[in-house]
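Only a single protein chain was left out; the remaining protein chains are all shown in position.
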Amino acid sequence: MRKYTVQVARALVYTGLTLAVATLLILGAGASPLQCAGVFIRGIFGSLNGFAEVLVKAAPLMLAGLGISIGFRSGFFNIGAEGQMYMGAIAATVVAMWPVQMPSWIHVTLAMAAAFLAGGLWAFIPGILKAKFGISEIINTLMLNYIAFDLTGILIRGVLQDSTDYLPQSPALGPELAGILAPTRLHAGFLLALLMVLIVWWLMEHTPTGFELQVVGSNKRAARCLGINVMKSIVIASCLGGGLAGIAGAGELLGIQHRLLEGLVGGSGYTAILVALLGRNNPWGVLAASIGFAALQVGANTMQRQMGIPAAIVSILTGFIVILLLCDALILKLIEKRKVEGAA
Amino acid sequence: MKGIVKAFPGVIANNHVNLSVKAGEIHALLGENGAGKTTLMNILYGLYQADSGSVYWKGEKVHFHSPLDAIAAGIGMVHQHFTLIPTMTVLQNIILGLKEKGYPFIKITEITESIQALAKRYGLAVDVKKRVCELSVGEQQRVEILKALYRGAELLVLDEPTAVLTPQETCEFFEVLRRLKSEGHAVILITHRMAEIMAISDRVTILRDGSDLAVMNTQDTDPASLAKLMIGSELPERPVIEPHKGDAAPLLELKDIVVKKERISRLAISLQVYPGEIVGIAGVDGNGQKELAEVICGILSASQGTIQYDGQDITKATVYQRFRRGIAYISDDRHHDGLVLDMNLRQNLMLRKYKLSPYTKHGCLNRNKMDEFSSSCIGKYQIKPPSPGIKMRLLSGGNQQKAILAREISEEAKLIVACQPTRGLDIGATMQVRSILAEQRNRGAGILLISADLDEILSLSDRIAVLFRGQLMGVLDNGAELKTETIGSMMGGRPLAEGETTYA
Partner (left out) sequence: MEQIFTLAFLTSFLSAAVSTAIPLAYASMGEIYSEKAGILNIGLEANMLAGAFCSFAVAYTSGSLWMGLLGGIVGGLAVCMLHAFISVRLAQNQTICGIALNIFLLGISSYFLKILVSNNPAFPQVATFPKLAIPGLSAIPLIGEALFNQNILVYILYLLIGMSQVLLKHTQWGNSLTAVGEHPRAADTVGIRVYRTQYLAAAINGMLGGMSGAYMVLAQLGVFTENMTAGRGYIALAVVIFGRREPIRAALAALLFGAAECMQFRMQALGIDLPAQFMNMLPYLITMIALLGSIGKQRDPESLGKPYIRDAR
């Protein structure tokens, strides 16, 4: 019973503080918080389109977040989802531009497979460097983000550029992920993300490989002494994680943009890190957290369109929630103290 | 120190402990692992804060908030695990954190001179320009003592200082202690070795289960009664070792094995282990014991030589392959090598067999079978608490070790590599571990027992090999008349001469 009240108090503190910050930001922008709340909620639930948009935005976060969570649980601290998403998108573009006649669904499947491979390979670089030489993956994955971004920039001004146009972007791609809820933008990528949640959960909880990854994640040295191939595990974790991020990038490409452009990923690789953290590296948690973040984005976009509230509020609240979460111990302590004082 | 109480989550480490030490005396603090010796000393040194009770220093009540206060008062401490920074030089380590003349700059020549003067006075020779990582363990200990003396320590706390020394080095070390005593320093010596207490201390305080039991003059007591006080009951009986089963083909044969670490040869050895015998590896810590264990288990690879096991060459086999062929490994470092502390007991028990049938079928883990296995392990080895879902971190050292034994030892185990299997355990758990090893030997398993505790080696082994700087100084048959001095000098680096008699 006591534990339960603490949980409730904690949830109240979190929502209370987040709402307070949101209110302040809205007031600062000169709008009415209540009106904004209405707009925010209507933006998400008010129309089929809004609701579908949440799922559209959740898909890449979910996929990349899953990939990152595998890494975190296996001791591979992957902050390179951003770059892996770009690499996935590049590979998918190359395959999609491939002028061969084949049924569209095969073409899309091939493009997605290529994206998985490319993202995986991109993560394999820091993975093998860590496994073999013990070089910190944090810096390497970070560097690879920028390299992938610049590589995209080079390619869409070069070999992948739309020859009929001067804009730095690829031609419109034929193969696409099928829409699943016309007329909204929701596409098959979301179903794929859901499927991946299930697969990752099964892999981590019910297979020997998942067990090994977790052992490596909590104690590499013991894993080695017990005969688990640590190098193989790190490579598996990094490639799998990178591959999922690659699919996330390709999903954005083939489901939404249909062209490779520089802003394609636009920071969701970093947000996905926070999604993994908020979801406690558990696939179902990642599912919930990605939808939560996506809802925040969609609601805030509506607020920007209708009320002129800066969309920056999304980044502010995202950062704020994670910082709160990091201060969890402190918040719990304050709650406990309150209770003791209250009892006295 | 009066009425000191300190509790950690789940244990009361110190329960109203009193301790008093006079100037110019060597005071031994005796107690089993987990009796609260180190906690008490950490409180004295300001690293931990006592929950209640007070510390008196030169007759005045004091409160040390941090080691800084304790150092300022004149207390120095040498921890069991040295607190030196390997990448820094001896000089930098000795003056670390001090604000001396010229601060913040370092007057190297002046400081070097004063350190050397100090070293000469107490007989603690060491090269101040060397980096700590280039020093031997004995030298590092001297640096630690110099570090404390340089800070003007009048009371020195030494936590298990002889664990890393050979018998000869221990003698030299005692000379240093006597010199300290004659200069008026007080010394608190934490140990559980009776012989040392009798040899060097003036008085002794005995701790048991977090309380102080007795203070006595060393002259007025004897090892047997001290041991009785420390354990609280008669010493448990030694495990029965049946006579060796006679000749068979060797189970394990190391031929000219060389292990190199960072291009330095750490081990160069040839050795046989027969089924049904315990081969004890004696030697001071850090002379290649760990490398020996790991090269047999496949964790380290040999740069030269071959390993024959059970009639096959396993030099190139992986850790997992060797385990499947019956090589079990009990590591000296439970927390890092043997267990995953953040996982639960069930998962830890499964760490070796999770991918074998019936625990994995068609690529899926079978929870029920895993539960069955862990329950049977918990029952057989009396692991407490008997809940498979408990986090490994929360188990006591003895129960953690039992979990490792349960996991490693089964009917299939033909060779057991036991590296310091009783380190950090209390007497009860120690005896249990030893009798399990004896049982396995009697069943016909070959056992390589690596231990820094010579008594353990002598009481369990059929044959004894002595390791020094990665090389074997000789192999002896164990027997009642074996001269411990011989082993002692071999531990110090004197190889066994051909035809030398080792029996009294």
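We just call them A and B in the order they show up, numbering each chain from 1.
Convention: a contact is a pair of C-beta atoms (placed from the backbone, for glycine too) under 8 Å apart; a residue touches a chain by one contact, two chains touch by 3 or more.
Predicted model, so just to flag it, every value in this text is computed and none were measured.
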Touching the absent chain when the full complex is considered, from A:I138, A:L194, A:A288 or A:M307:
A:I138
Touch with the missing chain holds, among B:V17, B:L84 or B:C419, for B:L84
Had the left-out chain been drawn, it would touch chain A at residues 25, 28-29, 77, 79, 129, 133, 135-136, 138-140, 142-144, 146-147, 150-151, 153-154, 157-158, 267, 270-271, 273-274, 277, 310, 312-320, 322-323, 326-327, 329-330
For review purposes, identify every residue of chain B that touches the missing chain, sorted by number.
8, 45, 47-48, 66-68, 71-72, 77, 79, 83-88, 92, 95-100, 103-106, 147, 151
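Methods note: only the chains that are shown with their structure count from here on.
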Just the number, please: Cα centre separation of chain A and chain B in whole Å.
47
Note: in the complex, chain A contacts chain B through residues 206-208, 211, 214-215, 218-219, 221-229
Sites on chain B touched by chain A in the complex
294, 297-299, 318-323, 329, 331, 336-343, 347, 350-352, 354-355, 360, 363-365
